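Take a look at the following structure, please.
All protein chains but one are shown in place.
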Amino acid sequence: MASMFGDAVRVSIFGQSHSPAIGCSIDGLPAGIPIDFERLRAFLARRAPGRGDTATSRRETDEVEFIAGITEGHTNGAPIAAIVRNRDTRSSDYDELRHVPRPGHADWTASIKYGEYRDAAGGGHFSGRLTAPLCIAGGIALQVLESRGIRIAAHIAQLGHQPLTDEPLNPMELDEEQLEAITSNPLPCIDASVAQRMRQTILEAKSDLDSVGAVIECAAYDVPAGFGDPMFDGMENRIARIAFGIPGVKGVEFGEGFGAALMRGSTHNDPFCMRDGQPQMASNHAGGILGGVTCGTPLIWRMAVKPTPSIGTPQHSVDLDARRDAELTVHGRHDPCIAPRAVPVAEAACACAILDAMASSPGSIRLEDPHLNEL
Amino acid sequence: MASMFGDAVRVSIFGQSHSPAIGCSIDGLPAGIPIDFERLRAFLARRAPGRGDTATSRRETDEVEFIAGITEGHTNGAPIAAIVRNRDTRSSDYDELRHVPRPGHADWTASIKYGEYRDAAGGGHFSGRLTAPLCIAGGIALQVLESRGIRIAAHIAQLGHQPLTDEPLNPMELDEEQLEAITSNPLPCIDASVAQRMRQTILEAKSDLDSVGAVIECAAYDVPAGFGDPMFDGMENRIARIAFGIPGVKGVEFGEGFGAALMRGSTHNDPFCMRDGQPQMASNHAGGILGGVTCGTPLIWRMAVKPTPSIGTPQHSVDLDARRDAELTVHGRHDPCIAPRAVPVAEAACACAILDAMASSPGSIRLEDPHLNEL
Amino acid sequence: MASMFGDAVRVSIFGQSHSPAIGCSIDGLPAGIPIDFERLRAFLARRAPGRGDTATSRRETDEVEFIAGITEGHTNGAPIAAIVRNRDTRSSDYDELRHVPRPGHADWTASIKYGEYRDAAGGGHFSGRLTAPLCIAGGIALQVLESRGIRIAAHIAQLGHQPLTDEPLNPMELDEEQLEAITSNPLPCIDASVAQRMRQTILEAKSDLDSVGAVIECAAYDVPAGFGDPMFDGMENRIARIAFGIPGVKGVEFGEGFGAALMRGSTHNDPFCMRDGQPQMASNHAGGILGGVTCGTPLIWRMAVKPTPSIGTPQHSVDLDARRDAELTVHGRHDPCIAPRAVPVAEAACACAILDAMASSPGSIRLEDPHLNEL
Partner (left out) sequence: MASMFGDAVRVSIFGQSHSPAIGCSIDGLPAGIPIDFERLRAFLARRAPGRGDTATSRRETDEVEFIAGITEGHTNGAPIAAIVRNRDTRSSDYDELRHVPRPGHADWTASIKYGEYRDAAGGGHFSGRLTAPLCIAGGIALQVLESRGIRIAAHIAQLGHQPLTDEPLNPMELDEEQLEAITSNPLPCIDASVAQRMRQTILEAKSDLDSVGAVIECAAYDVPAGFGDPMFDGMENRIARIAFGIPGVKGVEFGEGFGAALMRGSTHNDPFCMRDGQPQMASNHAGGILGGVTCGTPLIWRMAVKPTPSIGTPQHSVDLDARRDAELTVHGRHDPCIAPRAVPVAEAACACAILDAMASSPGSIRLEDPHLNEL
C-alpha cells in the first residue's frame, strides 16, 4: 500500500518518472464541491520545473486530464482520477544508471527490492516527479479547506550550509503581507533580501556542480480546534506520514520541534488566557497541536530537505553487473536545490492531511449530507 | 482509528490513565514464535516509573496478563491480547483539571473534542501511561527481530536547555561496548560522565519545580536491505507515524535529519564501494534509508521530546466552567524529564515499525510458516 | 487483520474458546453516547448458551468487564475495551482433537495454518464463542442506532432438512407484533406454531446425535436512504464481510437474494411512486439496497447457517500424528442447532455494519461535533 494515504479521503498515486503517464485517484470526497481548475493549474505551475535559473531546465507541461469524478466542474461523488502525460523524457540519460547506482538516490534500494525489472529511468516510482499527482490531490484539498476558511502557506525557512534564514511565519495569526511577499519574491521567502541571497547560494552550488539542502516551514491558519486523533492518527502523525513520502525529506518537526528539547517546561508550555470571552492560548510553542489534536492556534511545521543527490561532480559508486568500483558523473538536468519546488508540495501534503483528519475524525455519527434532508 | 497501527502486524491500543486496565491486541503474527516473558518483563521495567530520583514516584507494577494468543509460551496464530491493571491511581489529584486545563497537555483539546464525558483523570487516553501497551507490542517485536539478527538500541542523545550531548551511536555497525554502557549507566547514555551530568540537570529542574526536554537517538543494526516501501509506506513514514504517537514527541529525523539541510550534496551523498566482493555504502548520512527502503547500513533516527508539561510552578490557565482566567499548580507526581523512560519506548516504536514493514512489504523477506512446508 | 472490521468505527476481536479471556476493542465512537448496560446484558444473554433444552448445557456467564472507553456510563471518546473471562472450560474434552480433526470444523485448517502451537481446545480463535465480543460491539451499535430511530430484528426463517418456514419479516415497515412474537416464543420465530415445530426438529436431531441447519432472516427498519458506498463498500459488502465472520455461515443474500435469479426484471424491479408528497418505492424486492446504498425501504437480508459440525455420531477422520484413518466421536457439549443463538449475532453483525457505514459514508466534510460549537 506504499502509494496510498488517507482514511476518509483516500489518495492513491501511480506512475514513474518515464512511464506513459503519472496520476492519482482520490476516493471519498463528497459530491458537489466546485473545483477551480484555473487555480489548480496555477498551483501546479509553482511545482513544475523549467522556471528560471535555480531549477532544472526540463520542461514538464503537467497538463492534467481529469478522467473521472468530475461533472460540470464539481466533484460528483465518484472517485476522482487525473493523469498527466510524461512527455519530455530522455530515458537514454539513464542507461548507465541501470547498473551504477547514483549515491543518495533510491537506485540501489530499488535494485535490491525490485531486481532487474525495476524501472530505473529517472528514479522510476521514487522520482520527485511523483509529487505532481500529490499536488493535484493537495491542490483540490487546498480549495476545499479554503472554502471553510483554512489557509495554508509555506516558505523556505533555511537554505544552504552557511544557513540563510528567512523570517518565520507568524505563529499566532495569518499575516497577509507575509503571504504576498512569499508569492512575489524570486524565491518563496518572506524577506526579499534573504530570497535574493538564497538564490545566489543555489546558483553558486550549481556552478560548483553541487547542490544544497533546505528547511521548508509550513503553516495552516484558522484550523478549527478538534481535528486529529490521539496516538497514531494525530495531526503530527498524519502530516509526517505524507511529508516523509516527499523524496528528500529527512526530518519533520512541529512547533518548537527539536528546539523544544532545549527548553524547560515553564518556557515551552503555552499558557491559556481568556480573550474576548473565549479561552485561548497565549503563545504557540506547540505548533497548534496538543495530544495530536488541533488546539486553535496556527498549525506550524517544518521539513528538512536534503541536498539534491543528483550532482554534476564525479562520485564513487559501484558497477552492480561487473561487481567492481566505478566512478559516476550524473548528467541529465537537475535542480541544484529542490526547496523552491518543494514549497507547494509541503502545502499540498499539509492540506491532504488536514482534509483527511477533518473528514475522518470521529466526533459525530454523521448524517449531514444536505441531500438527505432535502428529499 | 486513532489507536491502531500496522498493515500486516496490526497493533490496537486501548485504555486510559485511570481506567480499570490498559492493554493492546496484536493481530497478524504467525504461530510458533516463542516469547521470552522474563525478557519482556525486564524490557517493560525500563519504561516503568518509580525507579530512582529522576523519575516520578508513582508505582506502576505493570504486571502484564496475556489473555489470548499464547499457547505454551508461543504465539498460536490468533490475535495476542494483553492487559495491565491500573492500580496506583489517585484520581482526586485530577479533580481541578476537569475545568482548568494544564498548559502543554491535551486537557484542552480533549475538552473540545470529547466534551463533558472525556476522561480527564491523568490525561485519559492521551496519557504517557499508554506507552506501556506500546512497549508490550514493541517488546514482542524486538524478540522476533532479534531472532532474525536485528538489534535495536537507543540512548539520550541530548538533554537540557544548555544541551548536554552524548556520544552518537555507531552509524556503521553495532558496537557492543556502547550497548553495555547504555544499560549500565544511571541514565541510558553511552558516556558515563554525560549520564551523570544529565542526571544532575534533571534534578536541578526538579528542585526548580520545572522540567527539561531531550533528544532520543535510536539505531537498528543488521536490518536487511529491502524493507519499507516507496512514498507513504517508507521506513521513515512508518517509524514517524508510530513515534509521533508517543506523548511529547515534537520532531522526528533520520540520518543527518535537519542537519542535512546544512550540507551540500557532495558531502551528504553516501558513496558506494565494493567490500569483500559486495557493494556497500561507505558512509551513512542517509540513516540506513534511501527512497523509504532500507539500504543495508544501520537505521538511525532521532526524536525530540518536549519538556514534561506537568511542572510544580504555578501557571496561567483558564477556568472553562467559570470562563475566567485562573492560576494552576499541577500537583500529582510527575517526571521532571521523560527521556530516561522514553528510551525503551523509542526502541519499541522502532521495532514495531520494522516488524510490520518486514511482514507487509510485498516481495520482501517474510515470517515464513514452517508448517506449510511440512505437510 | 483477520479479526478486525470497520472503517470509521473499528472493532478488533480477540480471544480463544479456552484462553483466559475473550474480548474486543471498539475505536471510533464519539464521546457522550450513553450505554444502557442492563439492556446490553439482556442482549448478550440471548446469545449465551445454557438456556433450555435446544442448546448446549455449557454455562458461560458472559460477564462483561469494560476496562476502557467508558466514563460515567457514557463513551468517553477513547477506544472502548471489554473482556469476558472464560470460566466453564473443560480443555480435557479436546485432547484427542489435537491430532484427530473434527469434520466440518476448522481443526484441520488450523493445523495446516498454525501448526503445533495452534490452540486446538474448543476451536481456539475459530470458536463460535468469539461471537460474544461481536455481540458486545453489536449490542452497543444497536443502542446507538436505536437512538437514531433505527430498529433491527431477526428470526429463524427456515430450519431443518424438511424445511420449516417462519412467516417473513414485514419488508415494508416495522411490525411491532412480529417483534413481540419473536421475543416471546420459545424459539425466535414470528409464528408460535412454527417455533414449536422447529423446537421439536432440533430435539429430534439431538436425540439422533445429529444436528440441523437453518436460515436466519434479519431486517433493519427506518434506515435513512443514503448509507453505504458504491462498489466494494456497499451495504451488502459490509454486512456480508461481517456475517461470513460468524462461524457456520455459508451464504448471505439480500432482498429476493437467490430468488432474484428466478425472476424477470419486470417483476423484480421495485417501481417508484409518490406517497404523501414523497417519492418512495412501492415494493422491496431489493431488500432496501440499490447500488450498495440504502434506498429508504427496510434493509432485509438472510444468512444460511450450516448444521453444527459437532455431532455425537461417530465420524470418519484421520490421525494426523499416526497418519492413518481414525474414527472420531465428538463428546463435549454442543448445540444441535446454533440458529437460536445465531439470531442475536445476526442482529449484532447488521448493527455493526450499518453503524460503520453511517459513520464513514462520505457525503459531507463534517465538523458536527456539538462540543466544537459550544466553546
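By written order: A, B and C. Residues from 1 in each chain.
As a working rule, contacts are C-beta pairs under 8 Å (C-beta built on N, C-alpha and C of every residue); 3 or more make two chains touch, one makes a residue touch a chain.
All values derive from a computational prediction rather than experimental measurement.
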| item | value |
| --- | --- |
| Partner chains on view for the chain not depicted | A, B, C |
| Contact partner of the left-out chain, one of C:V9, C:A31, C:A68 or C:A106 | C:A106 |
| Touching residue (missing chain; options C:P49, C:G122 or C:G255) | C:G255 |
| Omitted-chain contact residue, chosen from C:A68, C:L169 or C:L290 | C:L290 |
| Full-complex contact with the absent chain, from A:A78, A:M172 or A:L209 | A:A78 |
| Residues of subunit C (touch criterion as defined above) contacting the omitted chain | 1-5, 7, 13, 101, 103-106, 108-110, 112-114, 123, 125-126, 130, 158-161, 163, 205, 208, 210-215, 225-226, 229-234, 236-237, 240-242, 244-245, 247, 249-274, 277, 279, 281-282, 286-287, 290-296, 304-311, 313, 315-318, 320, 323-325, 360-363 |
| Touch residues of subunit A, complete complex, unshown partner | 1-4, 10, 12-16, 19-23, 25, 27-28, 30-32, 65-72, 74-81, 83, 110-119, 124-125, 369-372, 374-375 |
| Chain not shown, touching residues in subunit B | 7-9, 28-31, 77-78, 224-226, 230, 359-360, 362-369, 371-372, 375 |
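The criterion applied here is as follows: only the chains that are shown with their structure count from here on.
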| item | value |
| --- | --- |
| Arrangement of touching chains [line / ring / star / complete / other] | complete |
| Chain centre separation (subunit A, subunit C; CA means) in Å | 45 |
| Rounded Å distance, subunit B centre to subunit C centre (Cα mean) | 38 |
| Multi-chain contact sites of subunit A, meaning residues that touch two or more partners | 7, 225-226, 230, 279, 360, 362-363 |
